[in-house]
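What follows is a structure written as structure tokens; I'll ask about it next.
The excerpt is restricted to a subset of chains, each kept in its original location.
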Amino acid sequence: MGEKFDLHTRLSELGLDLPPLRPKAGNYLGYVETGELLFLAGQGADGWIGRVGADLGLEQARTAARDCMLNLLAQADDALGGDWSRLVTAVKVLGFVACTEEFTQSPAVLDGASDLLVEVLGSRGRHGRSAIGVQSLPLGFAVEIEMILAVRPRPAGA
Amino acid sequence: MGEKFDLHTRLSELGLDLPPLRPKAGNYLGYVETGELLFLAGQGADGWIGRVGADLGLEQARTAARDCMLNLLAQADDALGGDWSRLVTAVKVLGFVACTEEFTQSPAVLDGASDLLVEVLGSRGRHGRSAIGVQSLPLGFAVEIEMILAVRPRPAGA
């Protein structure tokens, strides 16, 4: 992944489209960059509503997690101004799955996001993670994911 | 917001009081500063007990979230020794709402905290955020919020 890396191109090779930036659900920003860390706000995935283990099955939830990651990548692309040579490495994913009390496969759900991140970014996409099953998520989302990336400072004059 | 910014004064302009530091609920610190980040431990709000959607309505929950943010600001003021010229920017808010399975308005709840942060700190109060609905919180709190701020190092000799 050199300086020529283009997220749209890479996603289209995988048969995927980069989604537009989702509107915020409240008074917050999609990302804040500070020092050499880029903190991305939690992203859900439109169209995947309900509780995993009741309204959605595992495969649907994995797709929801993948779509959350597409939304996170869109935010990161915006933060980086498309310049992915600034990416040092993915750092940390924190994923929440709205689910029944009996559902304990949140790691398998989150792999839908983690697999995509590594497919898109290669070794620089590898990351630490926690997966948590929760009561409810904003707008009824089945999955919500936030992420931290390590980035190089913007080049002087850019 | 120059070097003369005083949190007590700013809050009183908004008709609010800075609360005293809450006692810890366990063996942990209210904040840890490292590098150029200030990590604030989760804060609840006394008096707002129960589950949103059952015991509390949306407006009560928004006030609870605001009060959590007041407690976070009190911790940050303590960490900064009152010197808010050290603040670079708010970075990230992670907010948990104890709620019923049906309640999906956690972003509207968290706006109670986010709105206050921006009212108090201006553009430096803008932040990324995730909102999560959960089963239960410490001491029965309806809302709990943790936060990361970016700060300048303490001046030499201070």
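A and B label the chains in the order they appear, each numbered from 1.
Note that a contact is a pair of C-beta atoms (placed from the backbone, for glycine too) under 8 Å apart; a residue touches a chain by one contact, two chains touch by 3 or more.
Please read these numbers as outputs of a predicted model, since none were measured by experiment.
Shown chains number 2; the total number of identical copies in the complete complex of this file is 3.
Note that only the chains that are shown with their structure count from here on.
Per-chain CA centroids place chain A at a distance of 25 Å from chain B. If you check the complex, the residues on chain B that touch chain A are 35-37, 88-94, 99-108, 110-111, 114-115, 118, 126-135, 148, 150. Of all the residues in chain A, the ones that touch chain B in their complex are 25-32, 34-35, 37, 39-42, 51, 94, 96, 98, 134-140, 144, 146.
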